[in-house]
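To start, the structure itself, in structure tokens.
Only one protein chain is missing from this complex, and each of the others stays in its spot.
For reference, chains read A and B in written order, and residue numbers begin at 1 within each chain.
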Amino acid sequence: MEYFGLLSSSGNHGRVATVLVSQMRNNATSPNIKVDFNQSTGVAVLSMQSPPVNSLSLDLLTELCINLEKLEMDRACRGLIITSNQPKVFSAGLDILEMYGKSPERCGEFWRAVQEMWLKMYGSNMVTIAAINGSSPAGGCLLSLTCDYRIMVDNPRYSIGLNETLLGIVAPFWFKETMANTVGHRNTEMALELGLLYSPSEALKIGLVDQLVPQDQLLTTATETMKKWLAIPDHARQITKSMMRKPTLDKLTSNREADIQNFVSFITKDSIQKSLRMYLEMLKKRKA
Amino acid sequence: MEYFGLLSSSGNHGRVATVLVSQMRNNATSPNIKVDFNQSTGVAVLSMQSPPVNSLSLDLLTELCINLEKLEMDRACRGLIITSNQPKVFSAGLDILEMYGKSPERCGEFWRAVQEMWLKMYGSNMVTIAAINGSSPAGGCLLSLTCDYRIMVDNPRYSIGLNETLLGIVAPFWFKETMANTVGHRNTEMALELGLLYSPSEALKIGLVDQLVPQDQLLTTATETMKKWLAIPDHARQITKSMMRKPTLDKLTSNREADIQNFVSFITKDSIQKSLRMYLEMLKKRKA
Partner (left out) sequence: MEYFGLLSSSGNHGRVATVLVSQMRNNATSPNIKVDFNQSTGVAVLSMQSPPVNSLSLDLLTELCINLEKLEMDRACRGLIITSNQPKVFSAGLDILEMYGKSPERCGEFWRAVQEMWLKMYGSNMVTIAAINGSSPAGGCLLSLTCDYRIMVDNPRYSIGLNETLLGIVAPFWFKETMANTVGHRNTEMALELGLLYSPSEALKIGLVDQLVPQDQLLTTATETMKKWLAIPDHARQITKSMMRKPTLDKLTSNREADIQNFVSFITKDSIQKSLRMYLEMLKKRKA
């Protein structure tokens, strides 16, 4: 089973992105993210395109948040499909280079961006569907879990899971609660303690994803599914979604600074930095 | 798939009910409810018979609560089977006519009766079994969910679910918690946001009902199941039931007035009243 590491080094800092041209209204273009908004359906497709593996760097997270905020404020946009333009990977998760050898201030800034992405996605008023067209470890799995519905390409080489412990780091309580709200307490306990990565069929079995499709049917299935969700009156669906998720959202909102403090003091420990260095060296060897 | 609407107009206000005659002790008769209490087994069968579809009107809810209270206080009554005398429907849910064009005071009175029914059923010391012999949307599903065990007739034309969002209204937090306590957080999130109605086999799969049987075996199966439950010492079973359900019951008990206030201010909104009017007109056309 191939996977892209828990967290991967993006190796694309400073890369000059191709600027994409689009005729459609409101289509945001930014180095690492492409947004296609279809005004007639009210659905935006947001594609991550940060080579090689859509690592969630501070840059990518910031762009993601800016685009999410724009779409959220656009009353014409009712649904969001999130996917990847990179081959074989949805997102490899948090960028390890943002956590290695960085100052506490910078680590804190990074973590605040991770929180912001989660708060915006998990609390979105839009219908959100993850079209998972490749592996989705750690932060990539979290991003999927924030959506209302998850469709994954049925390729046994892909995997998904919160595998933080494999690297010696720990998923924080809000990762845990997002997963437990999806697959229950016991599955979450085992998955997080063992850092389990699930094949698509295993993920379907425990409810970590909702549906499997062949690669070439992913976007059409996501689009058809979106229609079903958009058939529900927005206000009733939004109040209901908030009722389901607000307790979890509130826990982070009211503990945000303490959560950043916890992350920074943990990640800057010598022992943890050493683990990250060994992991980075292992990644380099694998590439060579 | 046929169903009886989210909430349906009962159309039977002022109807004079046939008064049923029964030889058995303690058998309550009221216009819309028939109770057969078998003293030798300690089991009462409560049948809703409010044509055409057992809509939960203020009248029906009030009668239901009066009968529940009587049975609860009768120490000889240890078990309750709840079912319908109407064909093809268990209960169509809350009566929409109680929410349309009514004064805030009347809406509040109605909602208090819905709360009362839930509090009495979910907190009952009796063993409660739902014998679901027809469709059971919205409030009908809620009534089923309050029971200790649910047996449904295996007819694919019947459906069950909390489908409030389909009409633009919202299941309150205690509907949500009752469902989440039964089928878990994730199933509840999807079901409530999409207003899902499940076929009997789908309902069995997610645990929304516990068992499917052919129509003609429904009451015998309910009676056999009741024997198993009554074999457990009452005091131990009751303390255990209370331990499982008290946290959820307490949440409503301590927020009852605020919950009524929320409901009244939501349901009397112009936009919601307009949704209800459109729904009623659609129902009239369907009947014609």
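The rule we apply is simple: a residue touches a chain if its C-beta (ideal position, glycine included) is under 8 Å from a C-beta of that chain, and two chains touch if they have at least 3 such contacts.
In this text the structure is predicted, and so the values were computed from the model without any measurement.
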Residue among A:34, A:78, A:102 or A:176 that touches the chain left out of view: A:176
Option from B:96, B:132, B:183 or B:283 whose C-beta touches the chain left out: B:183
Touch with the omitted chain, as defined above, among B:63, B:98, B:148 or B:164: B:148
Contact residue for the chain not shown (choose from B:87, B:101, B:156 or B:207): B:207
Chain not shown, touching residues in subunit B: 148-149, 180-184, 207, 210, 228-229, 232-233, 235-237, 239-241, 243-245
Residues of subunit A (touch criterion as defined above) contacting the omitted chain: 164-171, 173, 176, 184-186, 188-190, 192-195, 271, 275
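In this text, only the chains that are shown with their structure count from here on.
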Between subunit A and subunit B, centroid-to-centroid distance (C-alpha), Å: 40
